[in-house]
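Not every chain is included here, but those present sit where they belong.
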Amino acid sequence: MASNPTNKKGEPLQKLSKSDITRLGINSLTEQIAFSFERMQAPGWTMNMIPGFKKIYGDSKEDLKEFMTYNMEFMNTEPHMATLLQGMVLAMEEKGTDRKLIQGVRNGLFGPMAGIGDSIFWFTVLPITAGIACSLAKSGSILGPLVFIGIYLVVGFSRIWFARLGYSLGSKAVEKVGTATRYLTGAAGILGTTVIGALIPSYVSIAFQKKLVFGVGSTTVQSVFDQLLPNVLPLAVVFLIYWLFKKKHVNTIAVIGCVILFGLLMSLLNWM
Amino acid sequence: MQLTLVQGFLLFIVGTICQFDQQTEAFYWFRPMVAAFFTGIILGNVELGVTCGAVTELAYLGMTNVGGTVPPDPLFAGIMTVVLAYTTGQSAETALGLSYPFALLAQGIGILFKTVYSFVPHKLDKYAAEADVKHFNGLIWGVTIFEAVFCGFVIFLCSYALQAPIQAFVNSFPTWVTHGLEVAGGILPAVGLAMLLLTTLKPETYPYLFIGFVMATFLKMPNVLPVAIIGTSLAAIDYMYQKRFDEQKAEAIDDGGDSDGI
């Protein structure tokens, strides 16, 4: 790390204030804007950080160019985790950290962080919030949607907190950032995988028709699977698709297509 | 019951706002629970909106866009379930079934946009190379708002303008097709989960997948929170061991170094 880093104009870098970080948190509510399959979240990711970057580097066009360009690389993670990473990036920029290193941290983390973020926000917060709201809403009470909206306002603005967390993590020595993120991704992996394991039986529903029997005898097909291991079919389907992705590099659209064809076929055969 | 033009227009506005939220994932107003609530207000039957929202929300819980995928659209499902329950007088459950084709339609639109918009980053690269923040931001906001308005307009069409022909088209589906799509819908969440496994599943985390699976299969839990609690507990236990491993190593190195003097 350079002692007393400067921008290309030779001016010393400025420090970000707490309100700059708060603003980053609010900006990043649009982190996923202009999403496309090409670069996914790169546009929003870059845009959100521009005000903070300008604060640090002043109006040096040269620096801004570099910054915008290297950030426009492919990027996709869970939005709250994106905010956290944005905080880390700005903190490292502020210290004049080598951009190779910043890129390394970002590219190494967005995948694993997506894992934890999705486990938390998509797969734990959403079903619990929805569960509570639905139980309130069942009889038509507006308390249901109001609670839902309320919780998600908090979840939305929690980005401010994630921005701060990321900023303070990023301010640590680079080495410590490494250790911290290693532990984080380790823990995240365990939590995420456990939750996904539990979601398989409740999210994926696939079962043979109740009345479907083997040609001979009256035992139903589904009962045999249940005898083997309840929910074995959802488990198998998830692993099958996982394998298609991982080993066969099939793309998502193709998989979705196959699923739909499979559904139609099963319906036609009257098997499911 | 028929929708009035004003209601159709208000749905256009709500649809646009919620679709914008769906693109940014800022406040989760694109979830059926919220979208259906707003629709209920517009149609003057809040209770219907809330009830349909609850039913649809639960059915679409697994429909996430994890990993950038596009599932059958929860926003369209939320709005159209209320609209169809309102216009046909059917129950929330039946309306949920009827709204499924609209969710598929919107899924198609979503995929289209995210594919076509692949030209956007290339333009943005150019602006970035010139540090042209104004055009950079302008393009980003422009395309996003365009998609939102477009979807809002489709909602207007489906709910008001083209009500009759669209419904006719939908009704022309034979039962086996509708049912087949439902079967597929039950399986679709597996795509999101498999996608997620691509990032979280490693030799070290495999065991935990099965622990979660067995818990959910054999314990009666109201939701996934207890599993998340156990997952966090197991992660914490592992974290402590990993930390001790590292400390050990550090100490060993030190001690190894020190031991020279002995």
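By letter and in written order, the chains are A and B; residue numbering begins at 1 in each of them.
As a convention for this text, a contact is a pair of C-beta atoms (placed from the backbone, for glycine too) under 8 Å apart; a residue touches a chain by one contact, two chains touch by 3 or more.
Computed from a predicted model, the values in this text were never measured in an experiment.
S.K.: Treating the displayed chains as one copy of each kind, report how many of each the complete file contains.
M.R.: In total, the complex contains the protein chains as A x3, B x3.
Note that in this section only the chains that are shown with their structure count from here on.
S.K.: Subunit A touches which residues of subunit B in the complex?
M.R.: Checking each residue of subunit B against subunit A gives 23-29, 31, 33-34, 36-37, 46-48, 50-51, 53-54, 57-58, 61-62, 64, 66-69, 111, 113-118, 120-122, 124-125, 127-131, 133, 136-137, 139-141, 143-144, 176-177, 179-202, 204-206, 208-218, 222-225, 227-228, 230-232, 234-236, 238-239, 242-243, 246.
S.K.: Which stretch or stretches of subunit A touch subunit B in the complex?
M.R.: Contacts found on subunit A: 29-40, 42-44, 46-47, 50, 61-62, 64-65, 68-69, 71-72, 76, 79, 111-112, 114-116, 118-119, 122-124, 126-128, 130-131, 133-134, 137-142, 144-145, 148-149, 152-153, 155-156, 179, 183, 186-206, 229-231, 234-235, 237-239, 241-242, 244-246, 252-253, 255-256, 259-260, 262-268, 272.
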